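What follows is a short report on a single structure.
Every protein chain but one is kept in place in this view of the complex.
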Amino acid sequence: MVSIFITAFIVGGLICVVGQLLFDVAKLTPAHTLCILVVVGSVLDGVGLYEPLIDFAGAGATIPITSFGNALTHGAMAEAEKHGLIGVMTGMFEVTSSGISAAIIFGFIASLIFKSKGKV
Amino acid sequence: MDEKKYAKLEKDTSPKTPLMRNMIFAFLTGGTICLVGQFVSLFYMTYFDFTERTASNPTVATMIFFAMLLTGFGLYKKIGQFGGAGSAVPITGFGNAVISAAIEHKSEGYVLGVGGNMFKLAGSVILFGVFSAFVVALIKTILVKLGVVSW
Amino acid sequence: MNKVTYEKAYCIKMEGTHIRKLSLVIFAVIILSGCSGSGFRIDNNSSENQAKAEEVLKNDKRLTSAVTTFHENNLLTAVTLKTFSRFKKVKIEKELKEKLENGYPELDVTVSADSKIWMEMNKLIDLKDNKDKGKKIEKLKSLIKEET
Partner (left out) sequence: MVARGLLTFKTTPSIAATGVTAGPLEKKSLFAEKFDKVYEDERCGMKTNEHAHAKMMEDACMIALSKVDSVPSDADFLLIGDLINQMTPSNFAAKTVGIPYIGLFSACATSVSSLLMAALLTEIGMSKCAIAGASSQHNAVERQFRYPNEYGGQKPDTAQWTVTAAGVAAVTPHKKGFPSIECGTIGCVIDLGMTDPLNMGAAMAPAAADTLIRHLTGHNKDVKDYDVIMTGDLGKTGFELYKILAGNQGIVVTKKFRDAGEEFYGADAAFLSGASGAGCSAAIFLTEVIDKMRAGDYKRVLLIATGALLSPLSFQQGDTIPCIAHAIELTMK
């Protein structure tokens, strides 16, 4: 249970290093990089590899954006298992809703409170 | 001077990207953010009825809350300049993209400005996440129906 | 030239603080790991023979600890796994469940490798009176179900 802190640090860090390589070596913009990582997460879940990674690394696998793709796919597949092809559509946001709703809610709250600053 | 020659000259004179430094900083920053996430998740497991798996939802929301504070106080861009992908790849980076756009477009009003531009940067992540999830789940469902693989 | 040296100094400075922070965290984790009680605990309030369960759990090299309780017709086991065995968490849960079901065919067997369940089980075993145990076990079972 305790070693999960170490694995979370290492796995999370390594996923970010992959992102940095896409920035610096492949010369991609942040938006392109994040899109690629999301797609990678989704595909990894499709072949059943992402869930074991979450079991291994905990937050190290759920905090990077790859888990977003994983969660979307997972929701879709879980519904598909129950309801067939229709479930692919309906189940998508079942698991991921927290990330998006939190981003919307806190984004709006931030826009009420804060102003942007041009500091270094 | 033609474009190719100039591109070569530009490459030779411009400062090199410090790849090793960037990678180390990305590793440390990303790792630290995930470590914080693990502590948050432990908090939810200890004090609430969340299991390892279900704790990830409130953890993600909490991390985005932290991202809101850091973004609002102008600290996230400092972390971003230092950590590169280490701060962009975690869900806090997604939060920062949404929140920074929301703050910036406040001047155009809450409906057209904040509402219309909030997902200016992060929208593509949602689009590609959803679409790839759709394709992957569809392929898997069809393969299961054909009896090639099982769930 | 000046800029390069400045940057280098900046890198070294920042790197230092991070490594110090990291080592502090690792240190804290090690201390924590020393405190958390591990091992194999069994709490038996029923007439069942616990030897079979003990054998299954203790002989499994992938486990670091296991907490088991027999209560009425429930057999609930929470285990923690070795670091790299966590990859196969779902598979191990399933295997253990099968083995225990073979040993106790008449009991309702539940196995979980979740740390939340493990924490709750430790608390449960430490409870002095048995009155609330049934209720708590049901609750844990529903938590486990929720997860899958």
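Chains here go by letter, A, B and C, matching the order in which they are written, and residues are numbered from 1 within each.
Assume a contact is a pair of C-beta atoms (placed from the backbone, for glycine too) under 8 Å apart; a residue touches a chain by one contact, two chains touch by 3 or more.
Quick caveat, the model's predicted, so the values are computed rather than measured.
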Candidate in contact with the missing chain, chosen from B:C34, B:A61, B:I79 or B:V125: B:I79
Touch list for subunit B against the chain that is not drawn: 1-3, 6-7, 9-10, 13-15, 17, 22, 71-72, 74, 76-81, 83-85, 87-88, 93, 96-97, 99-101, 103-105, 107, 121
Positions on subunit A contacted by the hidden chain, ascending: 23, 30, 114, 116-120
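Definition applied: only the chains that are shown with their structure count from here on.
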Euclidean distance of C-alpha centroids - subunit B vs subunit C, Å: 30
For subunit A paired with subunit B, centre-to-centre distance based on mean C-alpha positions, whole Å: 7
Residues within subunit A bordering two or more other chains: 4-5, 9, 55
Residues of subunit B whose C-beta touches two or more other chains: 28, 31-32, 35, 52-53
Residues of subunit B defined as touching subunit C within the complex: 18, 21, 24-25, 28, 31-32, 35, 45-46, 49-55, 82
Touching residues (chain side subunit A, partner subunit B) in the complex: 4-5, 8-25, 30-31, 33-35, 37-39, 41-43, 45-46, 54-55, 57-60, 62-69, 72-73, 75-77, 80-81, 84-85, 87-89, 91-92, 95-96, 98-104, 106-111, 113-117, 119
Complex contact set, residues of subunit C against subunit A: 22, 25-26, 29, 32-33, 36, 80, 83-84, 86-90, 113, 115, 118
